[in-house]
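With one protein chain withheld, the remaining protein chains of the complex are depicted in position.
After this line comes subunit A, so read on.
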Amino acid sequence: MTVRIDQTRCIGSGQCVLAAPDVFDQSDDDGLGLVVVAEPSAELLPGVRDAVDRCPAQVVTLEE
(Lines give C-alpha, C1' and ligand atoms only; values in the text may rest on other atoms or scores of the structure.)
Protein backbone atom coordinates (compact mmCIF):
# COMPACT_ATOMS: atom_id res chain seq x y z
CA MET A 1 0.00 0.00 0.00
CA THR A 2 1.62 3.22 -1.16
CA VAL A 3 0.45 6.76 -0.46
CA ARG A 4 1.22 9.50 -2.98
CA ILE A 5 0.48 13.18 -3.51
CA ASP A 6 0.56 14.71 -6.98
CA GLN A 7 2.04 18.06 -5.98
CA THR A 8 1.48 19.64 -9.39
CA ARG A 9 -2.20 20.14 -8.57
CA CYS A 10 -2.03 20.32 -4.73
CA ILE A 11 -3.39 23.62 -3.33
CA GLY A 12 -1.85 23.21 0.13
CA SER A 13 -5.22 23.01 1.88
CA GLY A 14 -3.96 20.73 4.65
CA GLN A 15 -7.07 18.52 4.61
CA CYS A 16 -4.80 15.47 4.41
CA VAL A 17 -3.00 16.62 7.59
CA LEU A 18 -6.32 16.99 9.39
CA ALA A 19 -7.46 13.54 8.23
CA ALA A 20 -4.22 11.65 9.01
CA PRO A 21 -1.71 13.76 10.96
CA ASP A 22 0.68 10.81 11.33
CA VAL A 23 0.91 10.25 7.59
CA PHE A 24 0.87 13.76 6.09
CA ASP A 25 2.54 17.10 6.71
CA GLN A 26 2.76 20.43 4.88
CA SER A 27 6.03 21.78 3.54
CA ASP A 28 7.43 24.78 5.40
CA ASP A 29 8.59 26.17 2.04
CA ASP A 30 5.29 26.34 0.21
CA GLY A 31 2.56 24.77 2.35
CA LEU A 32 2.02 21.92 -0.13
CA GLY A 33 1.10 18.45 1.11
CA LEU A 34 3.86 15.98 1.96
CA VAL A 35 3.68 12.24 2.56
CA VAL A 36 5.74 11.40 5.66
CA VAL A 37 4.80 7.74 5.89
CA ALA A 38 4.55 6.35 2.35
CA GLU A 39 3.78 2.77 3.43
CA PRO A 40 1.39 3.26 6.35
CA SER A 41 0.51 0.42 8.69
CA ALA A 42 -3.01 -1.02 8.78
CA GLU A 43 -4.20 1.13 11.67
CA LEU A 44 -3.32 4.30 9.75
CA LEU A 45 -5.27 3.30 6.64
CA PRO A 46 -8.71 4.62 7.64
CA GLY A 47 -7.17 8.07 8.08
CA VAL A 48 -5.44 7.81 4.71
CA ARG A 49 -8.69 6.81 2.99
CA ASP A 50 -10.31 9.78 4.66
CA ALA A 51 -7.58 12.02 3.24
CA VAL A 52 -8.13 10.58 -0.25
CA ASP A 53 -11.82 11.43 0.12
CA ARG A 54 -11.33 14.90 1.62
CA CYS A 55 -8.49 16.24 -0.55
CA PRO A 56 -10.20 19.08 -2.45
CA ALA A 57 -7.75 18.82 -5.36
CA GLN A 58 -8.16 15.03 -5.45
CA VAL A 59 -4.42 14.44 -5.61
CA VAL A 60 -3.95 12.02 -2.70
CA THR A 61 -3.87 8.41 -3.86
CA LEU A 62 -3.56 5.08 -2.09
CA GLU A 63 -2.40 2.19 -4.23
CA GLU A 64 -3.76 -0.96 -2.68
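Assume a residue touches a chain if its C-beta (ideal position, glycine included) is under 8 Å from a C-beta of that chain, and two chains touch if they have at least 3 such contacts; residues count from 1.
Operating definition for what follows: contacts and distances are computed from a predicted model.
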*According to its UniProt record, what is the protein name of the omitted chain, chosen from "Carnitine transport ATP-binding protein OpuCA", "Phenylacetate-CoA oxygenase subunit PaaJ", "ABC transmembrane type-1 domain-containing protein" or "Cytochrome P450"?*
"Cytochrome P450"
_subunit A residues touching the omitted chain (full complex)_ = 9, 11-15, 17-18, 25-26, 28-32, 50, 53-54, 56-58
